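Complex shown without one protein chain; remaining protein chains in place.
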Amino acid sequence: MIIVTTPGISADALDRIIEHVERLGLRTHVSRGEQRTIVGCIGDEAKLSEVGLTSLDGVERVIPVLKPYRLASREFSPENTQIRFGDRADTVVGGREIVVIAGPCSVEGRDMLFDAAHAVQGAGARMLRGGAFKPRTSPYAFQGMGEPGLQLLAEVRAETGMPIVTEVMDPRQVELVAAYADVLQIGARNMQNFALLNEVGRVQRPVLLKRGLSATITELLMAAEYIMAQGNGDVMLCERGIRTYETATRNTMDIAAIPVLKKETHLPVIVDPSHAGGRADLVTPLAMAAIAAGADGLIVEVHPDPANARSDGEQSLKPAAFVHMMQQVQLIADAVGRGMSHYAPAGAV
Amino acid sequence: MIIVTTPGISADALDRIIEHVERLGLRTHVSRGEQRTIVGCIGDEAKLSEVGLTSLDGVERVIPVLKPYRLASREFSPENTQIRFGDRADTVVGGREIVVIAGPCSVEGRDMLFDAAHAVQGAGARMLRGGAFKPRTSPYAFQGMGEPGLQLLAEVRAETGMPIVTEVMDPRQVELVAAYADVLQIGARNMQNFALLNEVGRVQRPVLLKRGLSATITELLMAAEYIMAQGNGDVMLCERGIRTYETATRNTMDIAAIPVLKKETHLPVIVDPSHAGGRADLVTPLAMAAIAAGADGLIVEVHPDPANARSDGEQSLKPAAFVHMMQQVQLIADAVGRGMSHYAPAGAV
Amino acid sequence: MIIVTTPGISADALDRIIEHVERLGLRTHVSRGEQRTIVGCIGDEAKLSEVGLTSLDGVERVIPVLKPYRLASREFSPENTQIRFGDRADTVVGGREIVVIAGPCSVEGRDMLFDAAHAVQGAGARMLRGGAFKPRTSPYAFQGMGEPGLQLLAEVRAETGMPIVTEVMDPRQVELVAAYADVLQIGARNMQNFALLNEVGRVQRPVLLKRGLSATITELLMAAEYIMAQGNGDVMLCERGIRTYETATRNTMDIAAIPVLKKETHLPVIVDPSHAGGRADLVTPLAMAAIAAGADGLIVEVHPDPANARSDGEQSLKPAAFVHMMQQVQLIADAVGRGMSHYAPAGAV
Partner (left out) sequence: MIIVTTPGISADALDRIIEHVERLGLRTHVSRGEQRTIVGCIGDEAKLSEVGLTSLDGVERVIPVLKPYRLASREFSPENTQIRFGDRADTVVGGREIVVIAGPCSVEGRDMLFDAAHAVQGAGARMLRGGAFKPRTSPYAFQGMGEPGLQLLAEVRAETGMPIVTEVMDPRQVELVAAYADVLQIGARNMQNFALLNEVGRVQRPVLLKRGLSATITELLMAAEYIMAQGNGDVMLCERGIRTYETATRNTMDIAAIPVLKKETHLPVIVDPSHAGGRADLVTPLAMAAIAAGADGLIVEVHPDPANARSDGEQSLKPAAFVHMMQQVQLIADAVGRGMSHYAPAGAV
């Protein structure tokens, strides 16, 4: 922590600042510049309330030096975290190969779900997404099928072998959802729902943590830190676009977040081109860009009949468009030397 | 709902759009312009999935005409909602007089809480704020005292008569917090925590709903709609600054949100100048501006010793500064013909 | 300037950083923390290219300590700058009294301009605004009347005595516009048009400098610094809303910018509630809030017939609405002890 003092600070005020810091067990280092005196604080930065210091007389600005996340940091674990799924643990997120998660926004019924699952598996998706509990802006919109939706997801996994990714919105439902799902998704609007983060931190299920609509990269890592601090280290970070002034797209995909995250953390980075753009016609170019920038995987909305989808139809790919997307993404994955993880059906070997 | 079609749409594609809309029970109205054909949809707009329509061939854009909130809308209830508190129901939020809620960010201990309560009551605050459960960006930061903090708040209410405003973060704690508090606060990060909104909608306690960091005004009203749709109509909306690129302040206070909300809704509008600016030196001018723009009340952080606060010290007013703020706000409240609601101590009449 | 080094930096790399800084004539001060070593740089910060330092090995972050503006800073000139206008220098911007500038967005013709001028003067406006050169998003939109518009403005000044505020968009027109106008307005889109800033810095006409759509407060002050560095110290800063994700209003008025600017600089601060909100119904509450927060004046669009305005009709007040706004603003100006500067017609004394 570095404390920048106001110009012409009195000796008394400076002494009180130093005393305040040292009482908390840190050492200080005073550097007198031509216009400003600066107090460096050496020791456990977490003990210093940044917030309190600025209310001391003579403090102009307080600058933290260390990063606030530990378990999530690349320094804590230089090797990439790899998360394994499936009976034979043969689906790996965070390894060399790109993993694609695909499926409908919501589970709307058995036929549609099975159609979607077969379509995405046939095109090379490795995991299935589908929401049983849906966060909706309007209380009058379709809120998801609930537990019957989870049961359908379990059935489709039994048939296809694909691990299931589904959202959990309520700390009271974590146990229920974890009983069915392979990955617990935390939605963008819940990225700082700390009660929920703590709860998913206590179960042994990988978590797909979506970046909040206006969360900084640091805040995303701090949200992961909440989950990891409870003992669950299997966190996948998901860039899904941030909110800006631009209205041509639903959100603005922060492509630079991918290399920044890969540098800052050992956790896998997944990109959601469907929500990032909010338009079906943008999914393929955004997916290609994400892999070129270093993402470990994609999560994509695919619906057999988007015009009749009960949510997110405008950004869902039809199965044929998804096949095309997969071909294009494969080209990029090969170009960057990673390749794609394809699903080998249960009886295939 | 208005559907703008692509230039040169075929008769077939147009027919399929019309058929799609009419199958959902709405009537259509086709208007052929020089470059675009437009389909107006007449009937229950909620039945039309905006989202699905854009995936039909020939649809360029879909424009909703109606507002998505109902119970929260000014049209639903032209009269201002007034919320009454206290044994004698003599504290009114949403009436002619301005109400000021003040107190520490967190409940940190008995002495500090009583000191703060006496200070703010003496200066004219009508209600007491203080957090027992604290949403913190870092899992390693002070998370609040929990239930013992609620008990201290109840004690201070017993002594001072001031209604208590405190945050609830977890749907499992709504009942507990409602047993102690007069107002349930929903924090900015939980504005779209729909499980929590539903739960506070089911108890009979007024709710102070803070606007999310990057929530639109419409989304704030939709979050209120969630609470109201469950049966709890006593919702106060709180503008507390939005996230922008400007770094001179913690957030950017959206002053225009106040008159926009007063026009769109009958619910009271409270402003939080402490979080909006994030700096103690900005609290007074922002509070004055808020009242000048039409706010019904303020919620302000006051701490007897900000340098040793366990959270938000940099934006907390010292008691003397709060006295000054109240004097300035009083001048504005009088100028706009509203006045301020002052607390008359229990034995005062 | 403070240099934060990477963890475990080598002695060699540290030496090269120190050598780089000292070669530029500054002294260094090394502080070894538990996890990071920090190099304080003492001397003329402007000599250090922040930009270059980060490309040295072992540099993680470079933190400037001093503010980049000098002439515009409150430290340079603790007293408020007051700018005087009119033959008798009796219009003062930056003094105790609030000054209101009002008039049409564009000069569209003689009758309309005179009507508008009489209306705003009658309601208490002290200066007249009106654009002869208009920056328009579309090349096909009305671009202003040009010099004939300036001539009309000069005529109306001759009749009413009101000083004229009008925009200059092109460095080649500065001399022309300065020949007619009392104040040269720099529009938001030109806030960092450095050729134009330099040019208006070289004439002796006060400048109204509008904040760019996404300019920080610091960048606004740096733009003023450009003008002042050329020798023209009469700069009025104008907050006119910034661009955010919110779409309920045209821009988001940054109300906190007012007290922040009043603290950072001695220059007068004017607020434009017309552009900030972009809606006629928001002008009055935003104007009241601006004065409550400490603004020195307002610039407001008024049009006798907004439905037929050639630009900005949706945010223009009709004369009757302007009269009402002035009454409301007067109440706030009185409440904060400033009052309003009313125009005394030429022959009135």
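For clarity, chains are labelled A, B and C in written order, and residue numbers in each chain start from 1.
By definition in this document, a residue touches a chain if its C-beta (ideal position, glycine included) is under 8 Å from a C-beta of that chain, and two chains touch if they have at least 3 such contacts.
Source: prediction; values computed, not measured.
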Contacts of the hidden chain among displayed chains: A, B, C
Options C:102, C:145, C:280 or C:340, residue touching the unrepresented chain: C:280
Touch with the omitted chain, as defined above, among C:65, C:113 or C:309: C:309
Touching the absent chain when the full complex is considered, from C:52, C:148 or C:339: C:52
Contact footprint on subunit A, counting only the chain that is left out: 214, 216-218, 242, 244-249, 252-260, 263, 276-277, 281-282, 285-286, 288-294, 328, 331-332, 334-336
Missing-chain contacts mapped onto subunit B: 2, 4, 7, 29, 31-36, 38, 40, 42-44, 63, 65-66, 75, 214, 243-245, 247
Interface residues of subunit C (partner: the chain not displayed): 20, 46, 49-56, 68, 135-140, 169-172, 189-190, 192-195, 213-214, 219, 222, 225-226, 229, 243, 280, 306-316, 318
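Following the convention adopted for this analysis, only the chains that are shown with their structure count from here on.
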Interface sides of subunit A and subunit C: same vs different residues, half threshold: same
Subunit B-subunit C separation of Cα centroids, rounded to whole Å: 31
Subunit A and subunit B, separation of their C-alpha mean positions in angstrom: 27
Rounded Å distance, subunit A centre to subunit C centre (Cα mean): 40
For subunit C, residues contacting two or more additional chains: 244-245, 247
